[in-house]
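The complex appears here minus one protein chain, its other protein chains still in place.
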Amino acid sequence: MRRYAPALVCALCAFLLPPLLAATKTAYLLTQLTMSAYYVLASLGLCALMGYAGQISLGQAGFFAIGAYASSFLSTLNLTKLAASPIVRLLDLTGLLSRGSDLYGAPLLSLSPWLAFLAAILLAAAIAALIGTPVLRLKGHYLAMATLGFGLVIERIVRGSKILGGADGLSNVPPFTILPGLAVAGGRSARAANFAIAWIVLALGLLALVNLVSSRAGRALRALHDGEEAAGAMGVDTARYKLNVFIIGAVYAAIAGALLTHYNGSIGPGEANVMKSVRYVAIVAVGGMANLTGTLVAGLALNFLSLRGVFGRFDDAVFGLILIAVMLFAEDGQRLLRSSLGALTAARGRAGRRKGPQA
Amino acid sequence: MRGQLFLQYLFSGLIYGSIYAVVAIGFNIIYNATGIINFAQGEFVMLGSMIASALSGRMPLALAIAAAVVLTTAAGVAVERLFLRRVARGGVLKMIVTTIGLSIVIREAALMAWGEGVRTLPFFSGNEVSSLTLLGAHFSPQILWIVGITALIVAGLTLFFRLTMAGKAMRGCSANREGASLCGIDPRRMVTLAFGMSAGIGALGGCVVAPLTQTHYAIGAGLAIKGFTVAAFGGLGNSVAAVFAGLLIGMLESFSIILVPEAYKDVVTICVLLILLFAKPSGLFGSKAASSLKEY
Partner (left out) sequence: MATRLFGKIGATLALSLSLLPGAFAAPAGGEPIKIGAIFGVTGPAAYLGAPEDKTARMLVDEMNRSGGIMGRQVQLIVKDSGASAEKAISFAKQLIDEDNVVAIIGPTTSGESMAIKDICQKAGMPLISCASAETIVNPVAKYVFKVPQKDNYIVEWLYGTMNKLGISKIGVIASNTGFGNGGKAQLEKYASKYGISIAISEVYDSGATDLSALLTKVNAAGVQAVVNWSIEPAQSIVAKNMRQLKMGQQLFQSHGFANIRYVEAAGEAAEGVIFPSGRLIVAGELPDSNPQKRLLAKYNADYRALYKEEASTFGGHAYDALTILKAAIEAAKSTEPDRIVQAIEGLKDFSGTAGIFNFSAADHNGLLMDSIDMVTVKKGRFVLYKGK
């Protein structure tokens, strides 16, 4: 039960934090907290892959961008010209289209954001499945190289395609109505609702991963991480597990990308940048590599501080310094923590301590 | 395609190829000694050219470059002793993440020290508009310097690894760490040496291309990615292969312009690399044994 605590805390925050902040007249913090939640979601997906399956991926921003661009492209795609065609009419009949107006006030007929969202997720999963199979056969640095290459290719494509807005990206992305009256949008009036949506999604995502890690599949993953040949000898289908976690990681990033884009109302090629992938990796590392809660806390803290511009023009420098500091001292810190905890629990006579990855 | 055009693309490929080769060599030296990918490699190249540029106004060019190489070598050694040595116990992944952090910090420090403006170095011979002609193709004399100095670096390294005690010790260390220390070689000193050498070579490479390519505080990340790509292409750990791979990729990018818009030449390189890796996961010249030794 204890392992569900972080997810429960997130869910509680989703409802308790807005009124609390409103009371202290700091409701504006909800903006950065919402955005941070989505970035952390992408990092959590990566944590599952890196920490547990032990596969480094420098392409997480690529999947984030796939989800973001697919969702925004499909929900801003103007089908007015094709309105007469049978496919469009069929979609219209089944209520899968939405009407609005574009930048210039002309009528805009596009796919409903739900459809766009689902399509984006499926696309990300499909691409992950497609490239995952060959890529995951590589080891160590070559795997990192391949995922880096993937991320670079995605970035070049979105930056170079006029249809995806080129270097300036897509703007005027419509809100994503989850339920009547509840939409992912950036307006001030929807601030509290959007914070709740983001943190519930985060809680659910965390929950799913915690379950995965403590399930049979999770144990197989850990066996994989500790020794791939040994795991294979024990009957673990290593290739399939690695691929599945890779796809899960990609889907998490895509969901985060799609939702954040609807919240922001725009997307640009900057989100697909290699340095963003590096940042996701760094956050997982700062969190403790195989530590979902660590990734959660580190990701929220670092993204929040960065988005609030707390360090101004030194934002990147501080990030780098924190990264170095954690790599240098975290183990000592963890050991200190563990030994003091051990001293506390020694009285209870607990003999063994849990080793290895923790949820 | 006319011979002149072909040569023109060839020379262009040499510029890119040489700088890629130098960065990749730096990667490989560190990889062989530690098994990690040094994300800060590109920053050494940046530091070399930026320091030289800052000094070049006050002293003869050769002296400025020498000082830049020495200072950057010192930086490489400092990075290793102060930071990476402490993380070495934590495993390869932790060391890599530390180099990521270091590359960010070095870059931001350069921004604070020298600002965001673009800088150049004086051309070693001639100036910005000097041009030599060979078989109808025109190129800057600086290209001869780039090719020449890259060749010297490669030759120097080969001799170093084959003939000097330190070089042989490093090779022994990378092949078998325990065996080497049993023979009285201190692996940690080899690692420090590796970082120093990588930094110095990167700095020299940065100085020799700076007149043509210009430099500023943010060039490091792109170079690191490219260098990593080239090193992987040639097979991690194989420095000679890195040179060939660098030149090959430089040519590939240069000639791909015939078919593909210049903005996508990266995509061509990456696709070729990915196809290669799927077919031969240990790189063009790498061996399966070598690649399986270095894992997380």
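Observations, loosely collected:
Labels A and B are assigned to the chains in the order they are written; within every chain, residues are numbered from 1.
The criterion applied here is as follows: a contact is a pair of C-beta atoms (placed from the backbone, for glycine too) under 8 Å apart; a residue touches a chain by one contact, two chains touch by 3 or more.
Quantities reported herein were computed from a predicted structural model and do not represent experimental measurements.
Within the complete assembly, B:I257 is the residue of B:A54, B:A109 or B:I257 that touches the hidden chain.
For chain B, the residues touching the absent chain in the complete assembly are 5, 8-9, 11-13, 15-16, 19, 108, 111, 115-120, 127-131, 133, 138-140, 209, 212-214, 216, 218-219, 222, 253-255, 257-258, 261-263, 265-266. For chain A, the list of residues touching the undisplayed chain reads 27-28, 31-32, 35, 103-105, 159-160, 162, 166-169, 171-172, 186-188, 260, 264-271, 306-309, 312-313, 315-316.
Rule of thumb we're sticking to: only the chains that are shown with their structure count from here on.
Per-chain CA centroids place chain A at a distance of 33 Å from chain B. By the touch criterion stated above, chain A contacts chain B in their complex at residues 54, 56, 134-135, 137-142, 144-146, 148-150, 152-153, 156-157, 160, 274-275, 278, 281-282, 285, 289, 314, 316-317, 319-324, 327-328, 331. Those residues of chain B that touch chain A in the shared complex are 31, 37, 39, 83, 86-87, 89-90, 92-94, 97-98, 100-105, 107-109, 112, 221, 225, 228-229, 232, 236, 261, 263-264, 266-267, 270-271, 273-274, 277-278, 281-283, 291-292, 294-296.
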